[in-house]
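Input: one structure, supplied below.
For this view, one protein chain was removed and the others were kept in their places.
Coming up: subunit A.
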Amino acid sequence: MKTKPRAGNDSPPSGHRRALPRPRRELSTGFVVSRILVLAVGSAVAFYAAPPLIAAESWTGLTVLAAATALIAYVYLSRRHLPLKYLVPGTVFLIAFQIFPVLFTLSTAFTNFGEGHRGTKEEAITSIQTSSVAQVPGSPEYNLSVAVRDGELVFLLVDTATKQVQAGTATGLEPVSGAELGLTGKVLSAPGFQVLTIPQAAARGAEISALTVPTAAGAIKANGLSRAFEGRAAKAYAPDCDCVTDSATGQKWTADPDEGAFVAADGSRLAQGWQVNVGFSNFTRVFTDPRISAHFLSLFAWDLLFAAASVLGTFGIGLIAALALHGVKVRGTRLYRVLLVLPYAMPAFAMFLVWRDMFNTDFGLINRVLGLHTDWFGEPVSARFAVILVNLWLGFPYMFLVTTGALQAIPSELGEAARIDGATPWHNFRRVTLPLLLIAVTPLLISSFAFNFNNFNAIRLTTNGAPFSVDNTTVGGTDLLITYTFRLAFEGGSAEFGFAAAISVFIFILVGIISALAFRRTRYQEEVYA
């Protein structure tokens, strides 16, 4: 990247400024390239996203897209707003990947979105009616040939039993004479009709699905491209009573707008429901549902312990390792460092599973090597010890990396000065190195705490909450808040995304509070030491 002198730098004395035209700022290659890049990506995204939005008639989405694209174009095409040019990409990503998911989670928390309540009421009604369509009892089976007459799509239907040929159109059935039948019992040709080949018919699949031939008992619909059947829907929705009636049994289900379901007088409901706003009920459920409130404190306490032990443990080990390799002139320091970072380089998913198998009572490496027969995941104490151990092994390389970097940033003169003043190595570490180190790493410790507080994988992929006591199958000894509520929301019957979102909001608040308190403490610390 070339750096050309900028004309603005040697601007004339201020007294003459008004008289002269504003000098053109010369542009560096890098600047031009990055500008083209941002504009190209911006317009590419706009061109990519616009057609689906138009197709879906999502005018709000389209407006937002247009506004964002216009903003990007304006900022990068104009010569002014230099700070904005740096801020816009970050802000766009912040909105897209942070703010939007948080808002989306929050809005989901107020709905009953979950299995059986995914779509709209219209979709539920469609599905109820479609899934009640059955063949009219005693009606014939038809072989179907799709044909065209005067540009209109027509079904040529052959009754498989009587071989009678009829033409089905949107107005009904009419007899056809002079049709030639093939060996498979389908119409090959008929006067006045142009029979479509299968590929031709396949190309008009949507029209075939849409064609409904009315009959006395119901309607004839295509069943694929080569068969048709006469069906009728047993359940029908009537808008005037906002209810679904079964024409066979006469049972009636009325729409319940609070539940998002059709409910009958006897309390039974149709499986297909829809998404409705349920207000704060997902949030209040956290307090009123005994399955959560009864276990909250014990889960919370273990969660805190797990997160604290993970953070302090990984930091302790990482720090010791980093100090051991810091400033010493030993051959192979680099090799040691690489070896120490190795667990971090391996995929955590696989490592959790490997550790889980190593803790197996009968076949696990640990019991075999130590000659033990411990059921590690069978008792709360040993299971908790095991998951923390696994987490330490996976987590310390990160802390080692971070502290190594921070240690190298601490000026060695400080240590030397302390030594000249008569400080012992311990004092030196305790009073000089550690405080300076903590200033750099405390934010990382806090974020690591927040991460481990919600370390779903560490539990899910190892013990999955085990051990469970015999009289309580829902809360395990190593369950974190997140793994327990995941089970509650997704494995307790059917998935409840709305409820899960409400729980996420709570955990978000909890972690937020803890982090805020920790950051406040850090600020005091900085004021003291810095």
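By our rule, a residue touches a chain if its C-beta (ideal position, glycine included) is under 8 Å from a C-beta of that chain, and two chains touch if they have at least 3 such contacts; residues count from 1.
Assume contacts and distances are computed from a predicted model.
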item	value
Candidate names "Crp/Fnr family transcriptional regulator", "Sugar ABC transporter substrate-binding protein", "Hydrogenase-4 component F" or "Peptidoglycan synthase FtsI"; UniProt protein name, chain not shown	"Sugar ABC transporter substrate-binding protein"
Among A:29, A:43, A:91 or A:197, the residue in touch with the chain that has been omitted	A:197
Residue among A:466, A:482 or A:507 that touches the chain left out of view	A:466
Candidates A:35, A:149 or A:232 - the one touching the absent chain	A:232
Selected from A:82, A:103, A:170 or A:513 as touching the chain missing from the view	A:170
For subunit A, residues in touch with the removed chain	52, 55-58, 115-116, 118-120, 122-135, 141, 153, 170-171, 197-215, 217-219, 221-227, 229, 231-233, 236, 247, 271-273, 289, 291, 357, 360-364, 375, 377-378, 463-466, 468-474, 476, 487, 491-495
